[in-house]
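Could you have a look at this structure, given as structure tokens, before my questions?
All protein chains but one are shown at their positions in the complex.
Per-chain numbering from 1; labels A and B assigned in written order.
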Amino acid sequence: MFSIEHITHLIDAWLYGNLPPTLALLIECLIVGLAAITLFAVLGLVLVLMERKVSAHMQIRLGPNRVGPGGMFQTVADTLKLAMKEGLTPDGADKFLFNLAPYLVIVVSMMILAPVAFAKGVQLWDLNIGVLYVTAISSLSVIGILMAGWASNNKYSLLGAMRSGAQIVSYELSAGMSLISIVVLTGSLRISDIIASQQNGWWLFKGHIPAVISFAIFIIAVTAETNRAPFDLAEAESELTAGFHTEYSGMKFALFFLAEYVNIFIVCAIAATLFLGGWMPLHIGNWAGFNHVMDYIPSSIWFVGKVFSLIFLIMWFRWTFPRLRIDQLLRLEWKYLLPISMLNLLLMTLIAINGWHF
Amino acid sequence: MAFLNKYISDVFGAVRSLLKGMRLTGYYFTHRREIITQQYPDNKEQMHLPERFRGEVVMTHDANNEHACTGCTACELACPNATIKIITKFDISPEGKKKKALDTFVYHLELCTMCNLCIEACPTDAIKMAQTFEHSVTDRSQLTKKLNKPGSKIREGIE
Partner (left out) sequence: MIEELATTDAGEMVVNVGPQHPSTHGVLHLVITLRGETIRKVEPHLGYIHRSIEKMCESLSYRQFIYVTSRMDYLSSHINNHACALCVEKGLQVELPARAKVIRVLMDELTRLASHQLWWGAMAMDVGALTPFFHAFREREAINDIMEETCGARLTMNYMVPGGVMADLHPNFQKRVKDFIHLFRSKIDEYDELVTGNVIFRSRMEGVGRLSAADAISYGCTGPTARGSGVRCDIRKLAPYEIYDQLQFEEPLETGGDCFARYLVRMREMRQSLSIIEQLIDNIPQGDFQAKTKAVLKLPKGEFYSRVETARGEFGVYIISEGGMTPYRIKFRSPGFSNLSALDHMARGYKIGDLVAIMGTLDLVIPDIDR
């Protein structure tokens, strides 16, 4: 049966068989780095195109359809345009921070890629505190946004950055709470353990209603954390023109844009890993025949399928709902999501202690 | 307890209203026949502008290259933007009488607002609105048009 794990093992064996270990390790690092950057570029192009097509069809339009078949190369053309544009730095801006901010944001989203398991055995770094690592690193991106907003010397940017700061700091709480509720069930922070624990069914189905609630809260919280509508206050177009990246142009703007989409991919990947079993095929209890049929679908397809359906859900939100106001946004978090998720965590702990889950 | 009831019903009501909207956008997402995009330069053949559509002023000429303009300048007077300038000349009829006739009908498309007042004012229906709408040119001078065709003359019997 085809699997990416097989290929990675082959390459690994060949490298260590024919080269000195240090060189082999170096070359492996290089391959992994290149793969990550390629994945980044491809993700950006695919997700932007997907967003444009999804929005177009929800808005009874055709969307991009001139460049390439069905507009497939539209985003490639857009990227080329952005790459060729002049990257302006405003006169009154803090030049160092202004130019640093987009790289910080993109580096942060690259770092979160590390513990994500893309398929069976395809994982850059299976560290034993995977979930903690993800939550810790993802909160760094707000520094990049604050930096961009402050350094731009633009009031719209400043307001957008401040909003973003308040928003990300508060929504991280409920995102973390929902992650913990799954960690309580599995008893491990290691991503591979979490996936393995879903061998006989996904936590979304095994964990009764509390799992469903924490999944819903997680999706809402990460929509807010990635600055997506209806929580796109940091860049609220009709209020702050473009929020924290008002002054950015050219490739620096493209990096923000790319980071936004890669962040969506990552948070959806995390959600898929924790609640929908990552690359684990759909298994139901001890229906051996059914499970066997499901195993025939490659694990990478399972993973990509799950992640993209979650991404579609988030895009669906964006193209349906109006934007919240800043105080309502915070009220939603502190008065609704946080109490509910705390109660939910309590329930989840009860379930885990008594072993009520399937 | 009442507070808790309200809290829970608030949450459920909110979720229901959000799902309603998502159902609608989901419907449009899955129904391609609802798409209203018109792919303009490609659909030129199928485009039908209504006959009253006001694109630009033209002068009608018949097969003998004759028009109906007497050069009365009613359209020039009716125009609010000085779009039309009529230059007249004196024709000598076979009987030797001098008669005022149209020499050049100058039409400034760049000044025209397509208000239809000149067509309303014309006593002989010499001018009408054409359904063209692609007026972009590379040089502004091309927008100043001469509406009577070269060598055309007034139709017999129009006073």
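The definition used in the following text is that a residue touches a chain if its C-beta (ideal position, glycine included) is under 8 Å from a C-beta of that chain, and two chains touch if they have at least 3 such contacts.
Everything quoted here is computed from the prediction, not taken from an experiment.
A.B. asks: Touching the hidden chain in the complete assembly: which of A:Leu240, A:Val262 or A:Met348 does that?
C.D. replies: Among A:Leu240, A:Val262 or A:Met348, only A:Leu240 touches the chain that is not shown.
A.B. asks: Out of B:Ile8, B:Leu24, B:Ile87 or B:Val137, which residue would touch the omitted chain in the full complex?
C.D. replies: Of these options, the touching residue for the absent chain is B:Leu24.
A.B. asks: For the chain that got dropped from the picture, name the residues of subunit A it touches.
C.D. replies: Touching the missing chain: residues 55, 58-61, 155-156, 159, 163, 229-230, 232-233, 236-241, 319-328.
A.B. asks: Given the full complex, what residues of subunit B touch the hidden partner chain?
C.D. replies: Given the touch definition above, subunit B has residues 13-14, 17-18, 20-21, 23-25, 36, 49-50, 52-54, 78-80, 113-117, 120, 129 touching the missing chain.
The definition used in the following text is that only the chains that are shown with their structure count from here on.
A.B. asks: Any idea how many Å lie between the Cα centroids of subunit A and subunit B?
C.D. replies: The separation of the two C-alpha centroids amounts to 51 Å.
A.B. asks: Over in the complex, which subunit A residues touch subunit B? Could you list them?
C.D. replies: Against subunit B, the touching part of subunit A is residues 54, 57-62, 65, 316-317, 319-321, 336.
A.B. asks: Applying the document's contact rule, which stretches of subunit B touch subunit A when the two form their complex?
C.D. replies: 11, 18, 21-22, 24-26, 28-29, 32, 34-37, 39
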